[in-house]
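One structure below.
One protein chain is absent from this view; the other protein chains keep their places.
Naming follows writing order (A and B), and every chain is counted from residue 1.
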Amino acid sequence: MLGEVILVGVMVGAVYALVTVGYSMVYGILKLMNFAHGDVYIFGTLVCLTLLTKYNLHPVLAILIAAIVGGGLASLVELLVYRRLRAEQHRLISMITALGAAYVIQNITELNWGNQVMFFPSIVKSKFINFWGLQISVTHIITLFVAVLCIAVLILFMRYSRYGKAIDCVSQDMDAASLMGIPINRIVSSVYFMGGLLGVIGGVLYSSSYNAVSLGMGFRGTLVAFTAAVIGGIGSLGGALLGGMILGLSENLIGVYISSSYRDPLMYSLLIIMLLVKPTGILGSSDQAKV
Amino acid sequence: MPILDTKDVTKQFGGLVAVNQVSMTVNKNEIVGIIGPNGAGKTSFINALTGIYKPSGGQIFFQGKDITGFPAYKIAKQGIARTFQNLRVFSNISVLENVLIGAHCRIDNPFHHIFLRPLRSKKIERQAYAKVIALLKNVGLEEKKESLAKNLSYGEQRTLEICRALASDPELLILDEPCAGMNSAEMDTLADFVKKLRDEGQTIVVIEHNMCFIMAVSDRIIVMTEGAKFREGTPAEIRNDLEVQKVYLGEQEVE
Partner (left out) sequence: MMMGSGKRKWLLLGGLTICLLLVPMLVTDIYILSILNMMIIYSILCLGLNLILGFTGLLSLGHAAFYGIGAYTTAILMTRYNFGFGSAFFASAVLALLVGIIIAIPTRKVRGDYFCLITLAFGEIFRLVATAWIEFTRGAMGIVRIPMPKIFGIPIATETDFYYLGLGILIFTYLTIKAITDTRYGRAFIAIREDELAADTMGINTAIYKIMAFSIGCLFAGMAGSFLAVYQTVVTPSNFRLEESCLMIIMVIVGGMGRNLLAPLAGVVVMTVATEVFRSVADYRMLIIGLIMILVLLLRPQGIFGSSSFKS
């Protein structure tokens, strides 16, 4: 039993990491809590659902299209809502507009798909295999595999491509990067795009392994991403992975051994405690502001 | 007895020693100038004095009392007021309210009096108001008391910041580069004003890059380089000190 719970926890953790990475990258660059993140990727996940069930598209193709839609939506939100507030305004202003954007997307999603929990088909035939005495679902293994693969590609991309380095530059010092001729708007746009894209992949993986998806998972997803990012160290890639893993694991253990109705309150408590005790996260460091 | 007495005050940021064992005294009714090249640690020293940074070492005595490591608001209550190198006026509120906020810790109006002794509370507030108006008149900002601070000219905002600091009736006033961004006419007015304050009994520490200004107002000058105190003397001594000139060589402020 414990073995299976941990394995599912690792799988959920990997998916959470995928969802968190996109959010954390945005934070790293703009220091903006993107409240629309979860709603964007649920929108994409539901697009994928429609493509799968209504149009019977091949899963890989459906995920690809949905991910691009999610990425596009994320960049669109950035373009319309956040960009104008980026330079001069108080940070809290963009947080409120981000919440507004979240509500708008939620409402559009609700108009199209309703707010009920819907069945999400498994992307692969669910089958159990016996592995060292553990009953393991193939879906979970594949989910884990895909999530890890995406993260690995992202890490390689950030490390070795010119684009990745440019993103790093911008997040260290936007003004200096701009002076060096890095096209800030394009970089920011593409970070949002990647965030949305990875989020949708995460959302689809999660939904298909639980065979369920609903509107409510959007805002919850935003908070999952916040919590995981804060635990690991907000703005850092490694932190997002670590945080996602910790959150996924602990959530499953709590859900199974304590009570699933207190799973979310406990997650929120963890968020509060982290923000109070070590807001820079496990991997972060702090510095004193200059006066 | 000196009003301010620091002993080996040190401030480190990680490996960087921004302030290195600075000891100095300020006597009542005197203007002490602090000069030094960029990055010498002048502002960091002042920040350590006023509780914005916690000193990493050393001791600070103010009017005989050890205030080392006090939080900023307590130090302000003890009677040290300051201005900032990069203007920090409260920009979205009126000039009047800015200065009233400066007087905050001298308005003796406990919270429960608002409800239990409303008349007394109102009277105290009115007194503060009158005092602030007088202060604004004194610096020539009375006309603009209703305008938002951000709508003042740069020089006026500097003046406002000094005025706000003065509103707390400080025993010691610290000015961090008050002339930055001022034209020479404004600078002369400021120099006269600072000297007038001293003549009225105010004790002042002033950091400034502008040599004309600092030589004109200071009774005593302290030169800092690389975090440490390098020289101390009268303006005339400092002006003629070859070592000091060497420190400043290449700096545009060389006279």
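Methods note: a contact is a pair of C-beta atoms (placed from the backbone, for glycine too) under 8 Å apart; a residue touches a chain by one contact, two chains touch by 3 or more.
No experiment lies behind these values; they were computed from the predicted model shown.
Of the candidate positions B:S121, B:Q157, B:T203 or B:T225, contact with the unshown chain belongs to B:S121.
Only one residue in the set B:E97, B:E171 or B:E186 touches the chain that does not appear here, and it is B:E97.
Only one of A:V5, A:C169 or A:L223 touches the absent chain when the whole complex is considered: A:L223. Contact between chain A and the unshown chain involves residues 31, 33, 81, 84-85, 88-93, 95-97, 99-104, 106-108, 110-111, 219, 223, 226, 230, 261-262, 264-265, 268-269, 271-272, 275-276, 279, 291.
As for the chain not pictured, it touches chain B at residues 50-52, 71-73, 76-77, 81-82, 84, 88-94, 96-97, 100-105, 107, 109, 111, 114-115, 118, 121, 125-126, 128-129, 146, 164, 168.
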